[in-house]
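Omission of a single protein chain aside, the complex is shown with its protein chains in their original locations.
Right after this comes chain A.
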Amino acid sequence: MTKTPVLSVRDLIVEIPTRRGVLRPVDRVSYDIHSGQILGVVGESGAGKSMTGNAVIGLLDRPARITSGEILLSGEPIHQLQGEPLRRLRGKRMGMIFQDPLTSLNPLLTVGEQLTETIQEHLGLSNADARNRAIAALEEVGIPAARQRIDSYPHEFSGGMRQRVVIALALCAEPELIIADEPTTALDVSVQAQIIALLKRLCRERGVAVMLVTHDMGVIAEAADRVAVMYAGRLAELGAVRDVVMSPSHPYTAGLMASTPLASIGQKRLRQIPGSMPRLGALPDGCAFHPRCERATDQCKTGGSPTIASGGGRAACIHPLPAAKSEVTQ
């Protein structure tokens, strides 16, 4: 594509120094997200999904820090920003949505106070204008009777409504990029689909780029355009949703699909990947997945870990599944 992506992550490495050595929760991760596109990020717990999102928005908790790589927001490098310049970007050009809407909102401030504060911070509007804009933002995310509800406190909303408020807050200054870290995990199943549909609609209408972290392959299949599969801090596979879901290239992705109840794939029974993801402090040499991989050869066990670039295509794998065969592996 010739258009500059809204978010471009290049060979990002995040490290945590500990007494037992340096851990790499994010290791040489690269991906792009274009305007109006949703990139789904999946992977087991501890794979480094949140860490990647936090690195992008500059909210890594000490002692984790970016040690190498680049993060470009519409072409501008932002990975070295700190303090005031970084703060001005947050909310204004990139927003974040957290998992739990119950704890994401300040219980002692009304929804309107939290919205107008954010709007005034970034757009410098008068009180009256900011309030009108806040009401519009609430209406846009589907809060009924926004004009009356704006002066309510967060506890007066249900979980799903609160997540809508959170989305309104993240979007009220019209950022180009939204990082949504498991935005539906804490919600009722019936509400989950509504929130995903809302995100999808806002993404399309406003041309926002969305990084959608989730455990739910159903959500990925439903909402994402592209999907990134993470394993032990590394990108295992990156590609269009259709390709990755229908014919996974990395054996880990294939295993992940086989262990996910997804009606659309039409598989007969669930299969578990044997073993578990290694701890960051005890990663094996070579490909981090090889101890659990049926296709592993000696080549996978030695040398550097493959990356998507070195794996030559979609998957960071020396022996990727052939595109045609992957459908018969089940």
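As a working rule, a contact is a pair of C-beta atoms (placed from the backbone, for glycine too) under 8 Å apart; a residue touches a chain by one contact, two chains touch by 3 or more; residues count from 1.
One rule holds in what follows: contacts and distances are computed from a predicted model.
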#### Entry: Which of "Acetolactate synthase", "FAD-dependent oxidoreductase", "Transketolase" or "ABC transporter permease" matches, in UniProt, the chain that is not displayed
"ABC transporter permease"
### Task
Taking the full complex into account, find the residue in A:Phe157, A:Tyr231 or A:Tyr252 that is in contact with the omitted chain.
A:Phe157
### Task
Among A:Gly95, A:Gly112 or A:Gly233, single out the residue that touches the unshown chain.
A:Gly95
### Query
Which listed residue (A:Glu121, A:Glu139 or A:Glu174) would be found touching the missing chain in the intact complex?
A:Glu121
#### Entry: For chain A, residues in touch with the removed chain
57, 59, 87-92, 95-96, 98, 100, 103-110, 114, 117-118, 121-122, 149, 152-153, 155-158, 161, 166, 169-170, 173
